[in-house]
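One structure follows; several queries about it will come next.
Taken from a larger complex, these chains appear in their original positions, while the remainder are omitted.
Should a chain be cited, it is by its letter among A, B and C, assigned in written order, with residues numbered from 1 in that chain.
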Amino acid sequence: MLGANQYGKSEIRVVKVIRGGERHELRDLTVDVTLRGDFEAVHDGDNTGLPATDTMRNVVYALAAEHPLDSLPDFAAAIVAHWVADDAVTQAQARIRELPWQRLEGNAFQRGAGGTRLHAVTGDAEGTTHEGGLEDLLILRSSGSAFSGFARDRYTTLPETGDRILATVVTARWYYASAPGEGSWAAVRDDLLHAFGDHESASVQQTLKHMGEAVLERHPDIERIALTLPNRHHLPFDVSRFGLENRNEVFHATTEPYGLIEATIERG
Amino acid sequence: MLGANQYGKSEIRVVKVIRGGERHELRDLTVDVTLRGDFEAVHDGDNTGLPATDTMRNVVYALAAEHPLDSLPDFAAAIVAHWVADDAVTQAQARIRELPWQRLEGNAFQRGAGGTRLHAVTGDAEGTTHEGGLEDLLILRSSGSAFSGFARDRYTTLPETGDRILATVVTARWYYASAPGEGSWAAVRDDLLHAFGDHESASVQQTLKHMGEAVLERHPDIERIALTLPNRHHLPFDVSRFGLENRNEVFHATTEPYGLIEATIERG
Amino acid sequence: MLGANQYGKSEIRVVKVIRGGERHELRDLTVDVTLRGDFEAVHDGDNTGLPATDTMRNVVYALAAEHPLDSLPDFAAAIVAHWVADDAVTQAQARIRELPWQRLEGNAFQRGAGGTRLHAVTGDAEGTTHEGGLEDLLILRSSGSAFSGFARDRYTTLPETGDRILATVVTARWYYASAPGEGSWAAVRDDLLHAFGDHESASVQQTLKHMGEAVLERHPDIERIALTLPNRHHLPFDVSRFGLENRNEVFHATTEPYGLIEATIERG
């Protein structure tokens, strides 16, 4: 006998860029939707009247496009209201987790607490070398990033874009000519963060080189810096299929697969 | 100055069902592609001639559709051969990880070592109760699973399918009327695995109920069983865009978002 | 033939409370130590002269006890200097990751960016209920926490302490009588953080109840709050074995096993 049951869609990753004016607002939400209702026949193979979980995902993106997202309780209630209006549904739940982004400057943002510091020292008979590093620094820009002009062939389906979200998790390693002071790490991090947001970006590669050059210019004791920038893709979610206007505001944040850009910037 | 550099696409999750006859073969691959070449101008903002990492992903799926996948070294070499033929590329690398699936019966498969066993005992003044459990059991069927007849409205974009991959990670909890013997767990697991593969599935809900009923029928000392079945979606990758035939063989395995189906099956 | 080889100890988790005055400083380090040297015979079964990796761990704690830890480059260099002085060692490396803690008030600290916000709405024919929540909030106190007076029997080995580190990762769920405003979450979090640090703690249980009461007192629209507080143990590392004074400054941070304290605080 069928006892308590429910079903739904979990880990719906929706990011909205609210483009009111010069300064964008950003909301990064992970939504779980769960329904209960008259779904006993479904458990015997009859899907009549069953909302697909794929449809639940679409509804979240559609509502995210329409809702101002100025209140999480209100947005969650809107999702629930949509589903309790369905005759087959007796109970609906929306659970939303919000990942907090802090503004760095302009439309550049940081998530988390600024990354993990790494410092490594290697010693042998010839002396001691110092390496600085930074890991797990999540940063994102919602303006000033394009990607176009790349090669096209029969396997190319990516559209060109003049305005995309650029998001990455910085891993950096830099190599000192001599032992640095305690304050060097924070200064390098600040320079990386500032350089990430201060230019028009034509590609992750260009941004990477620009960030590395900014560090070498301001830190004469650093000989080279290696940067690894995974491209954390934020794909525009096509809400025109639901009769809504695509305004480049609602994105699906995905972790796999991802572009991975790596380079070392060194003194000439 | 730009030093050593490379870029590519990582974590391309491609699953191929090789449909030679009654018994399918299954290969579950995670591919990383990395290119080196004449991309110095890209770091200054000129993307001319740059293969997009999105294109690298497409090539992996296209080659997976064409290649028999009877040899991993050969498939990896085919990916590399594609890219070294590109004038801009001086070095290409394909790194492939294969997750092993073992056949259970027919076209039902299991990954990993059969899940983690859980046993919980709760005691108070009234006595002692026993709960059995199973976690992290990855199973997949490549035939006999459909999903159609569900509700359609303006937000529904999911096509109906009569032949899909059904994959899940079983979490089960069952409750005993009395203390079980040491061998009960393995018998329940075997019954769950067999029931997963022995029927035509119209939905995860139906398969869930069928699995629960199989356990209750064969284990009179179990009073009820709660099952949680996330739907690990395997989405057909559309290779017709590359001039290839879609044969329902090449899938993108994705972890987010996912359908989540939960129910308790109990004695009437 | 033996080619390049090295060995070492990884993930040495050392936390130091620098107790200069009223306000403690805190450094949370994860250290990897790697040695290369004349260890060819070890690979043939002769361990003569081989520093055990367990000894490498001990050296890190001993040096952490002696070093002021005001410079990470300097502390890493001290570890390396210890090992290059060993005749069998030709190269030593210390890699240190620092997890950043921010002061909340007094000697209460927070790691990361203040936790993840959760909001859930459930609706059915009877109406709509709102639940707030907080996850992944790492907090720590380095003063004002004791644990003594607990039961002792033949299985009890834990010493009593009047001054321990209290660290936890807060999971909280609270339930509203009516739909809250957007600002409610941040106010609840601030109240939880302040209550965590504002009292003498005799146990995690007492601190939990105090935190829950603080929320209920200041938020009349919240009916009850459920708190889950794992005890992230910081065990004093005994450096007296190395001829050093134990000053309750150097701790081993461990994640398993852990105490887990759960309770709901509700209106009377």
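Here is the rule we use: a residue touches a chain if its C-beta (ideal position, glycine included) is under 8 Å from a C-beta of that chain, and two chains touch if they have at least 3 such contacts.
These numbers come from a predicted model, not from an experiment.
Shown are 3 identical chains; the number of copies across the whole complex in this structure file is 4.
The rule we apply is simple: only the chains that are shown with their structure count from here on.
Touching chain A and chain B at once is no chain at all.
Relative to the whole-protein C-alpha centroid, the nearest chain centroid is that of A.
With every chain reduced to the mean of its CA atoms, the largest distance from chain C is reached by B. Homomeric contact chain A/chain C: same residue numbering on both sides for over half of the interface positions. The distance from the centre of chain A to the centre of chain B, with each centre set as the mean of the Cα atoms, comes to 24 Å. In terms of their C-alpha centroids, the spacing between chain B and chain C amounts to 36 Å. Separation between the centroids of chain A and chain C, computed from CA atoms only, is 28 Å. Shared interface positions of chain C, i.e. residues touching 2 or more other chains, are not present.
Residues of chain B that touch chain A in their complex: 1-13, 32, 34, 39, 42-55, 57-59, 62, 88, 147-151, 153-158, 202-206, 208-209, 224, 230-231, 241-243, 254-268. Within the complex, the chain C residues that touch chain A are 70-74, 76-77, 79-81, 83-84, 90-100, 102, 111-114, 116-125, 128, 130, 135, 179-182, 184-185.
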